[in-house]
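Sharing a structure here in structure tokens format.
Yeah, one chain of the complex is gone here, protein chain that is, but the others are all in their spots.
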Amino acid sequence: MASFQTRLLGAVVALMLAASCPALSQQLELKLMAPAAPGGGWDQTARAMQQALVAAGIARSVQVTNVAGAGGSVGIAQFVNGAKGDGNQMMVNGFVMVGALAMNRSPVTLDQVTPIARLTEETQVIVVPANSPIKTAQDLASALKADIAKVTFAGGSAGGVDHVMAALFARTIGADAKKVNYIPFSGGGESLAAILGAKVTAGISGLSEYEGQIKSGKLRALGVTSEKRMAGVDIPTFREQGIDMVLANWRSVVAPPGITAEQRKTLSDAVERMVKSDAWKDILKQKGWDDAYLGGDAFADFLKKENARVTDVLKSVGLVKS
Amino acid sequence: MDSFAALAHGMAIAVQPMNLLYALIGVFLGTAVGVLPGIGPALTVALLLPVTYKLDPGGSLIMFAGIYYGGMYGGSTTAILINTPGESASMATALEGNKMAKAGRGGPALATSAIGSFVAGTIATLGLAFLAPWLVDVAVRFGPEDYFALMCLAFVTVSATFGDSPVRGLTSLFIGLTLGLIGIDKLTGQARLAFGIPELLDGVEVTTLAVGLFAVGEALYVASRRHHAEEKLEPVRGSLWMTKEDWKRSWKPWLRGTLFGFPIGALPAGGAEIPTFLSYSTEKRLAKHPEEFGKGAIEGVAGPEAANNASAAGTLVPLLTLGLPTSATAAMMLAGFQQYGLNPGPLLFAERPDLVWGLIASLFIANAMLLILNLPLVGLWVKLLAIPQPWLYAGILVFATMGTLAAKPSVVELSMLAGFGVMGFLMRRFDFPIAPVVIGLILGPIAESQLRRALAISLGDPMTLLQSSISAALLGVALIALLAPFVLKGLGRFKANED
Partner (left out) sequence: MTPDSAPSDLPRGPASRSIDRSGLVIALALAALAAVLVWDASQLQSNTVYGMGPEAMPVVIAVGLGILSIGNLIDALRGNLPARESADPKAVWLILAGLALLIAIIGFGGGFILATTALFVTTSAAFGRRAILADSAIALVMTTLIYLAFDRLLTLSLPAGPLERLL
């Protein structure tokens, strides 16, 4: 944590430029790319990793670079081409990148990167305004079957996790995913306002974003996408209600293509040690993220499966040309 | 009243000497970073957030409030002095403010903007403290169709920035609208006008356009005309401070700007640009000397600056009461609050009154600190203009590049900056107004997506625009605002003909 103190001090004394971080025994000098602008989820994940890796003494220094653009399409292209074979670089990514790459017909795909580990995930939720006649996920399913056009979903960007979920919901209950009336809003704030104002039938988002509204009774949660009921959350899963839909908005970290097995092991070990560190646990608690560490080949497998599933759903909605 | 007692308690904590010092540091850092062109308040807050981590919650909250207000204010300083708005919300300020600075009245322009920010910030923070729950109920009633109607009203008021030729003004606006089309369509995820360049998929960054058109364009234009008569900038002509006349012309715009800024800022998709331009065009219409507009009218600085700051406080209404981050800056604030264990949302006022009132008290303190820090600095800032022209403009270009690179380090982005600079130069040369381009880029995409959302919800029925009473009323006002000048002119001509 010394680096933050130095930073604060340095800032206060204006241009007293802080020297580099105190010398630690480790040699690891990492570069971490957040394929998004400063402030977003991926950037926060990257900066949290930076903080934890240095605090736990796993890396001597970690430098975060931001390459924003098109759901990570710009970042991954630069990463795959520019960092090839470099065992000291990693990139943060997540669910949204899968869809973004497919929709933007990116020449670079997630098959090209070297998977390292999944770090966190967030459960998704479907909500309706408190005074809505829809009470359960099955009610929503029947409304959808009765007249799919009249059921409007508010959520995040087109092709993002919320959109994929709306289509998946329709598909799971046997409705035509292509006809789902999904209305993308920019940012969670605007869609929440539309739901609270009852401008739309239902809203889709990450659970934590709407938790306050649900607890205060302004929104009714119809179901969550976790596999089993979550501790401390009084909302039934879709599975419990007979709708087989399991989904999570995950974030992970990957390495460039063309690195040696040894380099991959070094990075994987570093991330594994970081996940187990107190510093990381503190950050997770602070930010309200759920630990979803999955390393090694299991993660590589998971990535492949998610890639196939999301691309398939987007094709069924017509967002990706088959 | 309970709120008063809670606020008084919060104040008591906030005025402890250590906390005052934190507020001062926060304001100083926020202003210092926010003043850099191309670095808007959102980035300022993002960059400086880690600085506050190490303090206790009370102290960090107070420093954070200082950073927020400092960042908001910093953008207007460069707008006034070197015609380089740090963010889109201080663009309206640049229109008149820079003209004032060139006429040697940079001092009063900075002063009216600092005092206006203070007045607006104080009133709006009071509004936040006492009206928030009520205001937010109104705000969520705004649906996509109502936002579209609000955008229509905003488009009508843009004409105030057109200058003397409607054809050239509209041309500028449509170039802006075209630029707004570039990138991924928000509703279908398809790329428009991206020509296969991945960097274009996210669209044109407003700050890149504004900095390119204003700062780079200005540098090119001034350089191209240097051989005529070296434009001698006198930093101070007349009084460095606001005269009695300045005060008299400023106080009403401050209040009117606050009235625009606070409620519109409180709307979940209201933003800060619309109120600043509504304020600008209102002041232009109400001014006793409308002919001064475009040459450096102090009303045109006082109003938009107040509106800008009031809307900043307004965005805290949905943020604190609903947990709704309605702007990039608000999203950063949310991240900051969560850092301090403050989870904005409907339960916040009930669960953590100490922190909420502490925050509101911090906002008051930070706002006052801003004034205390910046008024004495006015003299120093104005001296910037005394830097020899070659260094001044070379420095502006370096800082403009720096801002662009900090936000998006890519060659494509730099090329756009240069391209917009050339465009800004040509537009100045051929007398096309510049502001409408940026406004088109901001308003066009919002208007389009809100209209399309409204139509998707109504399954394609355009009558939805008239069925909502808010939307119908706003469209009515827009229509009157559009037609009134023509009707009045027609009447005038009619009378003239009768003579």
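A and B are the chain letters, set down in written order, and residue numbers restart from 1 in every chain.
Quick note on the criterion: contacts are C-beta pairs under 8 Å (C-beta built on N, C-alpha and C of every residue); 3 or more make two chains touch, one makes a residue touch a chain.
Computed from a predicted model, the values in this text were never measured in an experiment.
Hey, which of B:A94, B:L220 or B:L370 is the one touching the hidden chain?
Considering the complete complex, B:L220 is the one touching the chain left out.
Residue by residue, what part of chain A touches the chain that was omitted?
Listed in rising order, the touching residues are 7, 10-11, 15, 17-18, 38, 63-66, 149, 178-179, 181, 318-319, 321.
What does the interface between chain B and the hidden chain look like in terms of residue numbers?
For chain B, the residues touching the absent chain are 33, 47-48, 50, 165, 167-168, 170-171, 174-175, 177-178, 181, 185, 187-188, 190, 192-193, 216, 219-220, 222-228, 389-391, 393-395, 397-398, 401-402, 405-406, 409, 411, 414-415, 417-419, 421-423, 425-426, 429-431, 444, 448, 451-460.
As a working rule, only the chains that are shown with their structure count from here on.
In angstrom, rounded to a whole number, how far apart do the mean CA points of chain A and chain B lie?
31
Which residues of chain A touch chain B once you look at their complex with the stated criterion?
Touching chain B from chain A are residues 4-5, 7-8, 11-12, 37-39, 44, 65-70, 73-74, 77, 103-104, 106, 149-150, 152, 157-159, 181, 183-190, 192-194, 196-197, 199-200, 209, 211-213, 215-216, 218, 286-288, 319.
Looking at the complex, which residues from chain B come into contact with chain A?
Of all residues in chain B, those touching chain A are 25, 29, 42-43, 46-48, 50-51, 53-54, 139-144, 184-189, 191, 198-199, 201-202, 268-269, 318, 322-326, 328, 330-332, 335, 338-339, 343-348, 407-410, 449, 453, 456-457, 459.
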